Structure formats: C-alpha cells, structure tokens
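The complex appears here minus one protein chain, its other protein chains still in place.
On to subunit A.
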Amino acid sequence: MAAALRCRELTVQGTTPGIETGAGFGPLTRHAPALTIAVLVGPILFGFLGTLLPAFGYLPGLGGMTFTLSHFADLTDVPGIWRSVGLSLVTGLVTTLISLLLLMLFVGGHLGGRLFGLMRRLLAPLLAVPHAATAFGLAFLIAPSGEIVRLVSPWLTGWSRPPDLFIIHDSMGLSMIAGLVVKEIPFLFLVTLAALPQVPHADSMRLGRSLGYGRVASFTYLVWPSLYRQIRLAVLAVLAYATSVVDVALILGPQLPATLPVRLIEWMNDPDLSMRYLASAGAVLQLLTTLAAIMIWLGLERLGGVLVAAFRDRGRRLARDGAARSLGLGGVALAALTIVAGILILAVWSVAGLWQFPDALPSSLTGRSWMRAVPRLVEPLTVTLAVATLSAGLAVLLTLLCLERENETRNSGGTRALMLLYLPLIVPQISFLFGMQYCAILGGLDGSLSGMVIAHLVFVLPYVFLSLSDPWRSYDRRYETIAAGLGMGRMRTVFRIRLPMLSRAILTAFAVGFAVSIGQYLPTVMIGAGRLTTITSEAVALSAGGNRRVIGVYAFLQTILPFLAFAIATALPGLLFRNRRGLRV
C-alpha cells in the first residue's frame, strides 16, 4: 500500500479536465459501479438478514418458526455478558485513541524531517503483516516465558523459571490493546500519508512555526483538523475492527470473560445447536456495541475539537514540545520494532529444538517443524494463493472499470460512494458472516472456491479501491491529451499510455488486496466450511495447540507471502517496461 500511497504524492498535482475522445468501454464500464456496489452491499445485506432472523427466533431448520424476543432475554442472563460488551467497547476505543494520538504526535512532531522519511520506509511494509502473526509475535515476546523475560533472566531478574505474572490474556485486555495498536499505527500512518498531499501542510507548518508555535502545536492547530476529516473513515474502520476482532482477541485477549466476538464464536460452535439463536442475538448485540463505540467516538471527536480550539484560541504556543515529539516517535518506533522482533522470534521458534526457560536461544536448531509442516502446507497454501490472487484480481478489475467509468462521466460518486466503500470495514464482520454462511449453504457455495473468493472480495475490494483511486485520479491527464492530439484512439490510449504508466500503482493495489485476503480469518472459517483452509485459518486453529514451533512456521509463512506480493509489485513494472525510462525502478 505504501508504494501506492507514495505514487499519490509523486504524481503531478492538479488534474486537467478530461477530454472525450472516441468510444469508451461501453457496457463494461457502464455497469461496473452497480456491480461493485452489489458485491460490497449484497453479501452484507443478505448476511445481516440471515443473522437478524435467527436472533428473533426464526430458523426453520432448527424448528424456529415464530418470532420471539426470548433469545435477547437469554443473552442478558449470560454470566459476564455486560463485562464482555464493556471489554469490546473499551479495548476498541482505547486502541483507536492511543494509535491516533501517537500518530498525531509523531506526524506533527516530525513531518518533513529526516526521521519521518525513515519511518515511512520502515512502516510501509509492516502493513502487510497479518494481524494474527503480529499477535503471535507479541505474545512470544511479552509472555512471562517470552523472549524479553528470557533475555534478562536469570542474571538480572534472578528468575530461573517464568514468574507467575498475568500478562497475556490479562483481564483488562491490555496486551490485546497493545497487539492492536502495534498493527493499527502503520495502517493509520499510511492513510495519513495518502491524505497529506490534499492538505496544504507545508505552508501551514511554516506559518505556525514563524509565529512561534511549536511543531506539534502548529500541526494540531492548522493541519490536523482538515487532515483528520480526510482520514476519519479509516479511523472509524479501525474502531469498528478493534471492537469486533476475533483472531487477535483469541491470541492475546482476556478469557474470563472473553470479549464479545470471541464468545459469539464459541456459541456458534457449541454442540448444543440451540445456542445458535443466542449467537445470532449476540451478533446483533455486537453490531450495537460497535455502533455505541462509534457514537462515543463522535463525542470524543467533539471533545478533542473543543480542547484544541481552547488551546488555540488562548494562543498557547507550546513551543517546548520535545517530550511530546519523543513520545510520538518512541510510540511509532516501538510499534515497528515490536512487529519486526515478533517476526524474528517466530522465525527462531520455527527452527527451534528443545528450548527451555530461561535460555534466550534454543539449545538446538532443527528443520523438523518445517519438514513436518511442508507436506501439510501444500493444500492450504494453494487455496491461500488461489483465493488471494482471484479476489485481488477481481477487485482490481472492478476498481479499474469503476474508475474508468468515473473518467467517462467525470463523477466520482462523492462521499456517499466512499461510505459504501467503507461499509464492509465498519460493519462488524461477525454480525453478517453468520447469515452469509447460512446463505452460502443454501446456494451450495459453502466450501467452494467461488464462495470463498466472493466472501474475501467483500473485504478486499475496499482496500484495493482506496489504494488505487488516488493515483488514478491524480494521474496527469495531459498525457492523454497529447496522445489524442497525436491521433490515438481512446482504447489505445488506455492500454498504451495510462495503464503502463499506472502499472506500479495497479500492481501495488493488487498486492494490497492479496495481503488483505491472506489475513482474512473469519470469512475463511465461515465460508471455507473446513474444506478450504488457508495459512491463516490453519495458523489460528493450530494456535489452540500452543505449539510454538508450529505456530512459528505458519505465522512466519503468513507474513512472507504478502511481502512477496509487494516485492513482485515493485519489480514487475520495471521488467515489463524496460524500454521506458520513466518506469525503471
């Protein structure tokens, strides 16, 4: 995604009005927007209905033919249910708040500086690391028997065995928040990078600085309000994700009780099948919880606005902001460091022989875990690659057609279209996946490759669109004007000029989609029906066994695949268009 976002800045700003030259792609592009909306909204609507009806007691297969509110009454009787709701709500809000504040301090404090550029190069690839792998890595680092304690034991701590400390699965959800923050910072950072060019930040910063305001103050007073408006939907997506996440919560989250989404999955999987009503009612509660989190967030936005205004109107210069700048830098750097260290420790565990506490390194290395895993990896790996390639490819195709339609009509659909795009990212997956699974069974699509591609497409498409639309829209159309002036037809212009010039952005968007597909856990489990497994679903299933060596193998692979896709996306245009100087790497 980074490269795509960087393209956004590198390409010439300001677009010239398009010129209509020759015929467009006709029906293909004309129907593309409608088709895209159907792909995004259809499954959500359908799935949500399939969740809503059982919640109110209607599930013919289980004999539920009458509508009732009793399942919601049962839900309120579940022990600790309100604590679960509260945990989801608070972890979601705290995660978003910490991620956003650290990011704001860092961007404000270092925008345009040397460290900013360094961090951009460091953080960008980290976005490709799946959530589950990040969570495993963090767990292997901070657990009482984890690497950090091992490194300082026993010489510093005197511990010859792990202390009985409550770190992973702690009841306040702190380690879960840490795992989420570490992963959300790179995401928000890259969204911010994409939005920055649309805000006159350099002039504003100069103005603020020249009036004696500190960096962070200048940024917060002058740049942040308009910048925040640009990244707001992405922030809400982070909030929604953090309130409804399953895989990270399973790996790091509290257990007694667990957060709401984890309990929903347990009920859904209960051998007592009547629990499905409860699970469906719980899914509705999850939707309300996420909604409540968004409402509270909107309140926090107001509060933040008032605070900033109060400081600004009193003319607080906050010139000595070294501490705040360091906090921002430290937080962001720590996030990056944690992800990298986590991946390294996963890699070491994957080749570890016997490795007892408090040894900092395994007493022997062995390829045994990999040798045992490889034959078993073939199938999930094939499915992972097939689903990721197909869903990302389809998403890129739909996006290109939609954007080309935009060129033809010069109508980008505005904010309403953007809202639709964010819909799958903001509505909690779990609230419509139950119903989607039910409908997939009815349509005979459960456990089929096409069903899984459709399910993944819902979540892949928004990211691909967001990643590709900016470079596409900021593409300097004067090239096309020149081409038209030289007598080139519309189709030819697109294929000979526009697509090659945007090839890197297109391939990067593909890689983004690929990475998103690889990271999908719930849609894979729900629609894959156990017949189709991916590296991610296998990794989370195996995590139940707690075998660090096996987890190391799967989580490491899970991380490597998106990196490969990004590497290919970066290298391919240079190879394909060797004869074009401007496209060389």
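Operating definition for what follows: a residue touches a chain if its C-beta (ideal position, glycine included) is under 8 Å from a C-beta of that chain, and two chains touch if they have at least 3 such contacts; residues count from 1.
Criterion: contacts and distances are computed from a predicted model.
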Per UniProt, the name of the complex member that is left out, chosen from "ABC transporter substrate-binding protein", "Dehydrogenase", "Cell shape-determining protein MreC" or "Na+/H+ antiporter subunit D"
"ABC transporter substrate-binding protein"
For a quick check of understanding: of A:Leu53, A:Leu318 or A:Leu381, which residue touches the chain that isn't displayed?
A:Leu53
By the contact definition given up top, give the residues of subunit A that touch the hidden chain.
45-46, 49-50, 53, 59-62, 79-80, 83, 144-145, 160-162, 164, 166, 168-171, 254-257, 268-273, 276, 353-354, 356-357, 364, 366, 368, 372, 375-376, 379, 437-439, 441-444, 446-447, 529-531, 533, 538, 540-542, 544-550
